[in-house]
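Missing here: one protein chain of the complex. Every other protein chain is in place.
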């Protein structure tokens, strides 16, 4: 078992509401319990360890639809998963709209999972969701993403990959 | 033994540097070890439980010089302690000046203890000390004073008085 | 090219258009010369124009930074953590950034006033033309701030436009320096802050000169009428039209309509914030009675709305709560916005007929309307109020909880403490809730005066308990009794008054001027204002009020049921209590100091800011108090005072202005000036000790005020008087003789006669001074001499023999 909750150091604060550090097994269970989860994958999966792409696909294969932001879609095409390109800023906007049908027309999401994003960018997008929606957001990034509802802490690359494995097991 | 470190809730943040919650015994030892401590007493000692004044005097009697801010001096006159009136904002200014001789001309202080201040006001004054000096500041208030180096957490009035007793014992 | 002279011209084919040729290089100087006025070295100074003066002040009064935040979030390189005076990504450090933040707040305040000034000037020129003469009373120096800063002596409304152009240009320059990658040095941001503050007083002055001249407001009138004030003076059985804000431009049309249609008795017209003050000044310069009532300050806004009493709310600009529309909607009160600065997203109905608008709002088709056409506004607002009054009565609007509900709500409280933590002043709400369970609501009542009705407790409560409504409900009795009197704003101090009182101020025999401004953010409720003013008035200080402080002061009565406005006369004389007017009338406070220099001391005023400021710094014992300083405007007003050397004390919340300017009395070399007679250096007393600082309680404040009125120019009588008050107030409020009293003693006649012997003994014993006991004279000891003919100055060039 990997402890992903230890290092939650931050450089600057947004305010008093900060993500709850979460362990992979707990995060996994939360997602599997979600009624309508969405995995939002950013282009950083292409810049890190190539295993990141594999893990992403493994998560998606558990039946979680994927919003592929940036150019992450290039790694997710023809992988037999449900992935669609969307701009993450637009996505943030639509997620807050109860009238949005979702990427597949099946209606709004309730729990949003994030992987493969630039830290500063994701924290900004999440700042919008945190303040203006009641969505549950879960960051399973290498960095502590303070504006999520739940987040892994700051992790070494290898620990992160391990944590993702454990997360996937618990889905 | 009173645990004064539990409730460190805050309403707004100043940034990533936040006071370390401290227990009374530890705080007491830190002060007794200080080369040149100063107790800064605010006028709120006059608005709370009258025991606050007694505790204040008890601390001073341990040989710690007192800077009496606001009109707290009215309760400290003729109590056989070393107390002088000074404006807390001026004090904050002078404390950062290595050339200041102190209230008694004996030179600068190294560890500053705070009791009896308005929370928002003290946090502001301490914001200056935190950012522009290397003084150690210790708040033994009823509230968690996030801009001190060390601070009690948020306490009920009776717990606060108890904590002060323990603090005094450890001086 | 044809030749023309400076002057007034009209232009062919453009009827009713006139143009004043004055805004040309050299024209200010030329015009001034024709009038026999010389223009000083710095007409319309740019950012660097008075920098040397600023550096002089700043070398004695050092910036003390107490950041509100350790971070900077100005640009997308950030947000940057500057904690520990680190540098951000643009290289700026914490100190410089704090100075920059302070500058931003100061120019925001200055822009609020300047924006107001430009708006009302434009409006009044539209009505009265550019040639409308400025008439503010029996003064020749009508625009002391304007003239000292710009060198322009305005005579007509049109002249004021050029002044505003200058202010706006400079504010834009200052705002530019806020941008990432501009100024890097804290000290230069400090100079910019003082520049911004100075501009603020010009902007304010323009606003008030324009409105006094055109709107029949009292013109330097010590007999300005008394005005009803307080939530308790509203007859809620009548239709109530509530106006909130600062800019009376549109409201005058409402007042005219009410007057012309004889509705004055049939409805209540009430105001909140400075618009309220200016409503009561409108058309009272000929002894007419004020046509409106004053509710109070910003701190009464939410209370007044939530009382459900207003039938229509009209807002203009500044210090208007952002949730007025939301709150009003809940109680079926239509809201009309009337100024581009606040439009609340409402539809622009300016071109629609009054009837249509009234129909739409009274049928709740829309919750409010934007009306920028003041003729339409003038009709809609009162007629709608009359109509709404009936409708709302019939609807049976129930605003506040009942007594039973009060108890039930108290029971709902889980004592979690969120409300107290979120309350700006951490008021003891939980105890009130506890007592409320037993139907003891007195603790809620105790909160009423301290509560600024910010509503943060409501927002915080996890149980959705309407804390503020509970406080208000429990205080209904108090509120009903909240009826006081305020003297309507009198406008500036006239030249003749200055001639009469100037000498007393400069020599110190009138111990000082205490100017009380700012609002709402009192550490311990509004009553403290009353206590301070009364104490200082009894001691013969001149107390000058303005804006919200002037209102809050009118709310309290002494044992005889008298307010201070009734108790003390309103001339510019020792022991008098003056209300100059609304927020923008603050310029008359600095204006008064400038006038003393210009009229009493005959210093050249036009474009001669430094010399005037130097004069004031060394000779005029004035201290500003912004006890409830909440806004950016208060910060800019204070900064404008500061550039003139006038110190300001703010309440503890004012520490959130991020920086103070405090001197070090223990650093002897900082307390010296030149003697202008020969350029020699002379020591001066460490007073004022600060230009901007905070105090913790009024007990601390009172002796501070007395002490910081001491000036190098005091004659012995003056010094004796000031010292007496300092010592007495210390003893009364701090229970002891101040430590440093002896530092202000230059010779035995500086000592209060009654205590002279006793004090001489202390000087001999504790301080080792040599006393000639036979003649009761001090032989040695004092750090400085008493020499009334010395001419203290901080400016080398003003000394004999210099340039």
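Residue numbering begins at 1 within each chain, and the chains themselves are lettered A, B and C in the order written.
Basically, a residue touches a chain if its C-beta (ideal position, glycine included) is under 8 Å from a C-beta of that chain, and two chains touch if they have at least 3 such contacts.
Quick caveat, the model's predicted, so the values are computed rather than measured.
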Touch partners, limited to displayed chains, of the chain removed from view: A, B, C
Going by the contact rule already stated, which one of C:127, C:176, C:355 or C:788 would touch the omitted chain in the full complex? C:176
One chain isn't shown here. Among C:39, C:452 or C:542, which residue touches it? C:452
Chain C residues touching the omitted chain (full complex): 1-14, 17-19, 21, 24-27, 30, 46-48, 51-52, 68-69, 71, 73-81, 86-93, 96, 105, 107-109, 111-112, 114-116, 118-119, 164-165, 167-169, 171-173, 175-188, 298, 302, 317-327, 340-345, 348, 370, 372, 422, 424, 452, 454-456, 459, 520-521, 629-633, 653-654, 656-657
Please output the residues of chain B touching the missing chain, sorted low to high. 11-13
For chain A, which residues touch the unseen chain? 9-11, 13-17, 42-43, 69-71, 73-74, 77, 84-85, 87-90, 92-94, 97, 99-101, 118-121, 124-125, 127-128, 130-132, 143, 154
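Just so we're on the same page, only the chains that are shown with their structure count from here on.
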Could you work out how far the Cα centre of chain B sits from that of chain C, in whole Å? 34
Could you tell me the distance, in whole angstrom, between the mean C-alpha positions of chain A and chain C? 51
In whole angstrom, how far does the Cα centroid of chain A sit from the Cα centroid of chain B? 44
Could you list the positions in chain B whose residues touch two or more of the other chains? 10-11, 15-16
Going by the contact rule already set, what residues in chain C reach two or more other chains? 71, 81
